[in-house]
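For this view, one protein chain was removed and the others were kept in their places.
Lettered A, B and C in written order, each chain numbered from 1.
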Amino acid sequence: MSASCRLNAGGRIDRSRPLRFTFDRKVYEGFAGDTLASALLANGVHLVGRSFKYHRPRGIVAAGSDEPNALIAVGSDVRFTPNLRATQVELYDGLVAQSQNHWPSLGFDFGAVNDVFSPLFPAGFYYKTFMWPKSAWKRLYEPKIRAMAGLGRAPTLPDPDNYAQRHAHCDALIIGAGPAGIAAALAAEAHGARVILCDEQAELGGSLLAERKATIDAKSAPSWLADAVAKLSRSAKVRWLSRTTAFGSFPHNMIGLVERLTDHLAAPAEGRPRERLWQVRAKEVVLATGALERPLVFPDNDRPGIMLADAARQYLLRYAVKPGSRAVVAAAHDEAYRAAIELAAESVEIVAIVDIREDASGPWADRARAAGLPVLSATTICGTRGRHRVSSVEIAPCRPDGKVGARSRLDCDVVLMCGGFTPTIHLFSQARGKLRFSEKLNAFLPDGGAEGIRCAGACRGISGLDAVVADGVAAGEAAARDAVGGRIEAVHAPVPLSEDEDGGRLEPLPHHRSPHRVKAFVDFQNDVTAKDVKLAVREGFRSIEHIKRYTTTGMATDQGKTSNMNALGIAASALDKPVPAVGLTTFRMPYTPVTFGAFAGSARGNLFDPVRVTATHDWASAKGAVFEDVGQWKRARYFPLKGEDMHGAVARECQAVRQSVGIFDGSTLGKIEIVGPDAAEFMNRIYVNPWNKLEPGRCRYGVMLREDGSILDDGVVGRLASDRFHVTTTTGGAAQVLNHMEDFLQTEWSGLDCWLTSATEQWAVIAVQGPDSRKVLERLVDDIDLSSAAMPHMSVREGHICGVPTRLFRVSFTGELGFEINVPADFGRAIWEAVFDAGFSRAITPYGTEAMHVMRAEKGYIIVGQDTDGTVTPDDVGLSWAIGKAKMDFVGKRSLTRPAMTDPDRKQLVGLLPEDPELVLEEGAQIIAELPADAKPKSKDAPIGQKMIGHVTSSYFSAALDRGIALAMVAGGRRRMGETLFVPMPQGVIKVVVTNPVFLDPEGKRLDA
Amino acid sequence: MPDLTQARQSVLEGIEASGRAGTFSLLPPLSRLNYRGRISTVGRVAAAFGVEPAMEPCRAAIFGDRAALWLGPDEWLLLAKEGEARSIIDRLAIALAPLSYSLVDVSHRQVALKIAGPQAELLLNAGCPLDLDRQAFPVGMCTRTLLQKTEIVLWRVAETEFHIEVARSFAPYAWRFLEQAERDL
Amino acid sequence: MQRFSALALIRHAFGGHRSWRPQWRAAEPKAAYDAVIVGGGGHGLATAYYLATEFGISNVAVLEKGWIGGGNTGRNTTIIRSNYLFDESAALYDHAVKLWEGLSQALNYNVMFSQRGVMMLAHNVHDQQSLQRHIHANRLNGVDNEWLSARQAKAFCPPLNIEKSMRYPVTGAALQRRGGVARHDAVAWGYARAADAMGVDIIENCAVTAIRRGVGGAVEAVETTRGTIETRKIGVVAAGNTSTVMAMADLRMPLESYPLQALVSEPVKPIFPCVVMSNTIHAYISQSDKGELVIGAGTDAYVSYTQRGALHVPMHTLEAICELFPIFRRLRMLRNWGGIVDVTPDRSPIIGKTPVAGLYVNCGWGTGGFKATPGSGHLFAWTLAKDEPHPINAPFRLDRFRDGYLIDEAAAAAVAH
Partner (left out) sequence: MLLIDCPFCGKRPELEFRYGGEAHLARPADPADLGDKAWGQFLYGRSNPRGVHAERWRHVHGCGRFFNALRDTTNDRFAATYKIGEERPAIPEAEGAASA
């Protein structure tokens, strides 16, 4: 296949490396260095997609990231990616590309009927219709609207690629590597700054990549560029990044960059990240992001073949592609002439340069005329023709008042337009920099206000290569000075803005046709026309933000890069206000769309969130344990034997503990060591309990509150010495409790002499519970007297187990005689196995969190977070006894006397016994006081008509009691002991009797078995 | 009764490939003590521990195989050879009496990794948000910070070598994260 | 009010859409009104609408410092549901859902209320318990909410990943089928248009700068950037800015204002049939009529009025989205933004009277008030008109922070949006 529109020489493509690719299944050829867009144009392909709403045929308009039309799906299978801009997709061998948003094909699209009926679909039409009949919305209208919307298809397979992330710091981050950015980088580096320079394109150079005649510092532009890049590459202080978009600017000069690493490669190395997200903290930022060319708004300005003039010039000079053979050039800005002259030099016929301005004079017009190009002043474009590609334009003379004269037709195969340039101030504005509107330049320019961010070159309205380079130098020096400090004496001043510049045009071109009928596109991608913007104004949408939202102008994937200024111009004139009084919409990140995967980075699977495991995890795993997630921890939930379900395993585990001995890993409990002479006083203030009288060697169950009186956490506390406490917290509460304690200690009671150390991870905790637990431990511990007399319930001893230092607690969360062995964590596995071996003859049984929950519920012990929910006070759950009555104050005390906290109707912890002992209530089930009229509700969602007075918080089948038991929070529950209450379930109402929450061994005899 | 005093098992056992040649590797066990107390007590620590803890924030002091890392204005992490914790505690108790302070043995609380070589900074910066330039983070600097989703203590022991401490249960995460990040060097 | 309909659309098409009239007038402030609503978000506009339509008070001004709907109404992820835990909350939000169901017709404005179902995922035993508690309570309150197994959840939402190998596998879900989404802008505009038609003045670019009080402390007037306006009733519905407005009447509010972020993907063809929320791994997502995936991120940690936030917040959310929906990993973020949400200590709103006579407040909707818009407006209008709360909003009084009768949805479930 011959690339008919390719020049034989010139450009930055590598003719020695031809590449084959497919577009809509047809095979084409391009060269290394091409983008998909340039390669398609080289093959004479202009029609590349269909528009969003009207399905109009669309072609390539721009050459960079501002492209609104050429959105393409690239890749297949797992790497299928929709909505990529052909202008940014670098060609590689074997690339597979497809056009989007049409059926059945790009050339013949049924969706194009929308274009015919477009008078019915003005801006905001959907707000006005589809309301009757009401039911049709869901079944008919909405699915239809939705099916029409959207551009590409989403991938349907999981993405296999990796994404990397990196933090970086620098003195000067320079965004944009055109002449301004490169000059800035060189200058900043020369003054000692650490520099990062990035550009979204594959090569550094920006506009220089399409320069052949210009010179900088007496060198030709290409060789200046080559030298500069070589210099930057040699410097240890500079890191330059191509294919890297600065997508967002965040508080305190953090800039997000995304670097594309592999999308341009035919066969990326296995495992190589596809993209890399950089979070750069820069002392100073220089924006050298250039300017974006603006289309002209005229009737049917959207046909394939109608493109931006400077983009066409770039295709010609950078990619050696002729965008057409007969061009009409529509000019509202001198840059159009430059394009025309360059194209003419490569034997593109310039049919005419149609200049809307009254007097096409000045150096550029003169040069064009000198080159023999026909120049028409004060001429407008009234329309275009051509089905899949523009074939002619209709032009007419026009007066400054907009009156249009006799029309004539010019045949052509490409139309180049230039409405002027819009400085790329996105990141500056994201950083909340102030903007100023220049009437001359028809542009918003940066005007201070963004700390540590300065602009250089075309992005602050400077034009002319020499001026741009000088401006870059000045910005680079100033950035270095501000970042590195006073080492630079004389800094070049920024280039003064010459506001005699040519500002192009923001108004649509005048024409003779009814402005209410023609489609003169403003936002190509979202199919927003000039008349839509005017309609919005007519309907009372006066704020530009409303106009944006009503018409959706600027809301497409290009975020209005080419369209926002034109939309603003039209809106301003419709509102009869000056442009700055109407103003821009808010700039937001990202500058161009950024892959979700890049934000997510490595956070997938096991790296999504740390998996925290205890020392016995592998042992439990090998024993077939089923784990549950508790916060980040994995905890063994139960240990099923072959063929056993959870129910069976839990019953067996409970039985073992109640009858002989069980072993349980409690390592995830939070642990804090509180040390210092004021430790007890600190504890007094933090916990509801009193601590002064707790003897060293003894333990106490402690409860702490938030200042609002609700239970924050609980746990057993051991006093190791008069000035040392070993505090335990819930698994999920550890970090929060430590923070809570530090808060009070540092900010309220900084005079107390005590300190906190997190010890959660220091200790593995092995609970050995059951009547035989002492006998098992006795075989392993020889320096601690384990007898009841020497070591009563709720005591702690320090000693050794199998020679390993231990803090041995005699505590019980099961109601049985029990111990908790704390050993340094790296010994956890060995000690666990030693205990297991020692208990072997007594059929020691590992049990998990589920059995633990059952057994503690049998004893009426609460679990903070399950039986309490952040609204519960100690009294609610029967813990008033824990409160130190003599204490003046503790955190949360005052709140306990507020009216709501002393309300007799508060929910209180009770036990529930279902009338049917086989039955296990559902956790979360609601409780009512009276038997409802309908024992079985008529419909699933019929309200019960009775106040719910409580709910089930914990519920299990108790093997020990051979029946279902439950804990519940019930309004005035303690008054209701013995009452029958009702739990209405979808299947019917369950009767339950209110009991004391301690179901088993209320006297606690088993603790001393 | 078995003697298990030698049965220590690192949390990274099984994850860590022995003799890794990459940018990071596991360091042997250490004695670790968390010292907290008023600044006025620190002088006596120096005498007993053999290293004078830095008063300057975020600085480590070393002497021989001992180090004291500033973690906060009243908090230092004392590092010594494995097995020395008990004797250090006892010596400090004598040296510091009757001052009040807190000393807690946290030898098993965390795991140490070494990150070394010319790519060390890059590797760390995959998850650590600090500026690791040699001026900004010189040799001898130490601090608690983050490595992606886990807290670490980061200490630059040489121009191209870092020592990091990571909590025991987060160590496998840190390890796997570094493995993943290493692919991007 | 010119009626909107397909017919009207066709008729106007013949005229090139030349004769549509403004949807609401650009009203000039009058010297006095029977009631002044501060804040032209959905709630404020709805309040004015119901004052006029239900309570016959139409000499009302809605004062909006910027453009109507430009606050959180224009920035939210539009999730609508009513499966709240407590009776008080369920009553409040279900009142709203019922109004949503007829809203397009009532306003003659298609707000595109789409009852696609809101599914809340469980990832562990605790989640399951909490969602079950909601389901049981909702059922007895007549609010639909049902339990789905992980497989049923996937059948309802095919892109959902339910692989056991996930870090936090999906263990089930609660589904409210009547829940869904609506077009946020249309809600503001539809209420504005309908209220305007009843004579309500909607005054944009008019910030309230002071509240004037007379003898006995009762309100007399508001000072605005467009002059003084006299009134005996002021309804403050200023969302993130409520503390500032209430400070003008010397009231210190139990509120903090945080940036809350959201984002959209590039538009794609329909792929996502419902709304999915995961509180445990912090993600919520739906697909809009235009095709973008609309994704809610979290709040930044600190009080701020900047309407933007830090990068790590959306990063965190997208981690969760990619984990739950690995097919979306190659999709791209199109736009990210922030709003300022006013958060109460119990995460429930405040709707009612204040210690200042004539001053009423409706605030504290935090991260989840869009869904309440019609109900909130209706109840607040009642409260303003009758000088006493409707039984549904009576529990949501400001005083509860004195006596402690909080309605703590957050503590109970920590499910926000």
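The rule is short, and it goes like this: contacts are C-beta pairs under 8 Å (C-beta built on N, C-alpha and C of every residue); 3 or more make two chains touch, one makes a residue touch a chain.
Not measured: the values here are computed from a predicted model.
Colleague: Report, in label order, the displayed chains that the undisplayed chain touches.
Modeller: A, B, C
Colleague: Could you tell me which of A:270, A:401 or A:889 touches the chain that is not displayed?
Modeller: Spelled out, the listed residue whose C-beta touches the missing chain is A:889.
Colleague: For the full complex, which residue in C:47, C:231, C:257 or C:393 touches the chain that was left out?
Modeller: Answer from the full complex: C:257 touches the omitted chain.
Colleague: Among A:498, A:514, A:692 or A:746, which one is in touch with the chain left out?
Modeller: Reading the full complex, the residue touching the unseen chain is A:746.
Colleague: At which residues does chain C meet the chain that is not included here?
Modeller: 207, 209, 241, 243-244, 247, 252-257, 301-306, 310-312, 345, 401-404
Colleague: Can you list where chain B touches the absent chain?
Modeller: Listed in rising order, the touching residues are 57-58, 71-73, 75, 129-130, 143-146, 151.
Colleague: Touching the absent chain: which residues on chain A qualify?
Modeller: Interface with the chain not displayed, on the chain A side: 250-254, 279, 281, 432, 451, 707-708, 739, 742-743, 746-748, 750, 888-889, 893-895, 898-899.
As a convention for this text, only the chains that are shown with their structure count from here on.
Colleague: How many angstrom lie between the centres of chain A and chain B, each centre taken as the mean Cα position?
Modeller: 33
Colleague: Centroid from C-alpha atoms only, then distance chain A to chain C, rounded to Å. What do you get?
Modeller: Once rounded, the distance between the two centres reads 22 Å.
Colleague: List the centre-to-centre spacing of chain B and chain C in whole Å, with centres computed as mean CA coordinates.
Modeller: Once rounded, the distance between the two centres reads 49 Å.
Colleague: Residue numbers in chain A touching 2 or more other chains?
Modeller: Answer for chain A, listing residues that touch two or more other chains: 279, 603, 606, 609, 611.
Colleague: List, in ascending order, every residue of chain B touching at least 2 other chains.
Modeller: As it turns out, chain B has no residue touching two or more other chains.
Colleague: Which bits of chain B are touching chain A when the two form their complex?
Modeller: Per the stated touch rule, the residues are 1-5, 7-11, 14, 29, 34, 36-38, 74-75, 100-110, 122, 125-131, 133, 136, 148-150, 167-170, 172-173, 176-177, 180-181, 183-184.
Colleague: For the complex, which residues does chain A have touching chain C?
Modeller: 52, 79-83, 119-120, 122, 125-132, 134, 137-138, 142-143, 145-147, 149-159, 161, 248, 250-251, 254, 256, 279, 430, 432, 514, 516-517, 531, 535, 538-543, 545-546, 549-550, 552, 555-557, 559, 586, 588-590, 593-597, 599-601, 603-606, 608-609, 611, 628-630, 637, 708-710, 865-866, 869-871, 895, 898-901, 922-926, 928, 940-944, 946-948, 951, 984, 986
Colleague: Show which residues of chain A lie in contact with chain B when the two form their complex.
Modeller: 162, 164-169, 194, 271-273, 276, 279, 281, 602-603, 606-607, 609-615, 618, 633, 673, 675-677, 723, 753-763, 779-780, 782, 802-804, 824-831, 834
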